[in-house]
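For this view, one protein chain was removed and the others were kept in their places.
Entry: chain A
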Amino acid sequence: MDLSGAGTSNDEFKFKVVLLGEGAVGKSSLMLRYVQGQFNPRHISTIQASFLSKQLVVDGADIDLSIWDTAGQEKYHALGPIYYRGSQGALLVYDVTDAKSFDKVKMWVKELRRALGDDVVLFIVGNKVDLAESRTVDSEMAKQFASSVDARYEETSAKENIGVENLFDLMCSAMVTRARAGPSSRGPSANGGRGPARRIRIVDEPTTGRKCC
């Protein structure tokens, strides 16, 4: 019933995965392709495509996976922590035809490692590989960067359905492995649903100490 059902006989996990990346790199398309198995160039679908959940079994564990899409525009960058706190995994998506979007991924990696530590499973995803002729981000370079920050690297095309299913499967099994490694290595943030970190600080007003004497 709780965030991590670690310890019970049949493993049950609740995973939260955030999609981060610049606007229009295909975050929502990836998500829709994975959960709905469809692609729509303007992705006007009958369902909303910003929060999706899926039940699946990976490596003998029941997984309740929820995927949180985030707004990629630069002006909403500051809201990142509100979205990614308490998540077990993050997909950092960039567009292989857009070098700027890869720089953004680098930024996110830095921020996530600082905020969530090593507990979060990071996947760097190069999307739109179907547009090979206009590619500007080198695959090898991205792979090297990923391994240098302890992240996995995958390439996908939501349009052509290349590697999407595989990406999420890898993600889930990586998260299961991480969760099974025990709460000892998971640190306080993964299990900190009840700590003070749980709450959102919306205002930055100084908290007035209210302890008596």
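We adopt the following convention: contacts are C-beta pairs under 8 Å (C-beta built on N, C-alpha and C of every residue); 3 or more make two chains touch, one makes a residue touch a chain; residues count from 1.
The definition used in the following text is that contacts and distances are computed from a predicted model.
Novice: For the complex's missing chain, which UniProt name, "TBC1 domain family member 10A", "LSM complex subunit LSm2", "Rabx-5" or "ATP synthase complex subunit 8"?
Specialist: Hidden chain, UniProt protein name: "Rabx-5".
Novice: Thinking of the whole complex, not just what is shown, which of A:49, A:96, A:109 or A:124 touches the missing chain?
Specialist: Missing-chain contact among the listed residues: A:49.
Novice: Residue by residue, what part of chain A touches the chain that was omitted?
Specialist: Residues of chain A in touch with the missing chain: 1-3, 14, 16, 19, 23-24, 27-28, 42-51, 53, 64, 66, 68-73, 75-76, 78-79, 82-83, 86, 193-194, 196, 198-200, 202-203, 205, 207-208, 210-213.
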